[in-house]
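One chain of protein is taken out of this complex; the other chains stay put.
And now, subunit A:
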Amino acid sequence: MKTLTRREALAAGAAAAAFAASGLPAFATADAAQEAVMAFTGGVAPGEGGVTLTTPEIAENGGTVPVEVAAEGAAAILVLAAGNPSPGVATFHFGPLGVAMASTRIRLARTQDVIAVAKMSDGSFRQASNTVKVTIGGCGG
């Protein structure tokens, strides 16, 4: 077997890196998630605290990941998955009789942050985020 010279090894490495960068599916970036947050809040940066986001630490199957959000006094809660092909997951709205909590099951394409943004009834915004490790992705990959 022919040994690679340092120059060839570097060239091969660079080519592989370029391929990896171009060959990845178009996943949403953290920027897209940030844009979705801003679209929801109308450009106001959400504060911390007041939102309880319950997610598993490790999800064996990214196809169904149980997620629970609760925020006392919230009128609506937006749930985002920052690493999915599109960051939006669900938006919950609560009526006067409703209690500001909801639990559902979501898809996660890979290990990523799940973000919950609550719109409080006084018009302010609160945010919480959790990292979920995903063993098998849930978007048909």
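Here is the rule we use: a residue touches a chain if its C-beta (ideal position, glycine included) is under 8 Å from a C-beta of that chain, and two chains touch if they have at least 3 such contacts; residues count from 1.
Note that in this section contacts and distances are computed from a predicted model.
J.: Which protein name, taken from UniProt, belongs to the chain you can't see among "Electron transfer flavoprotein subunit beta", "Nitrite reductase (NADH) small subunit", "Sulfur compound chelating protein SoxZ" or "Oligopeptide ABC transporter permease component OppC"?
T.: Its UniProt record gives the name "Sulfur compound chelating protein SoxZ".
J.: With the full complex in mind, choose from A:32, A:71 or A:89 the residue touching the hidden chain.
T.: Here the residue in touch with the unshown chain is A:89.
J.: For subunit A, which residues lie in contact with the unshown chain of the complex?
T.: For subunit A, the residues touching the absent chain are 63-65, 68, 81, 84-86, 88-99, 101-108, 138-140.
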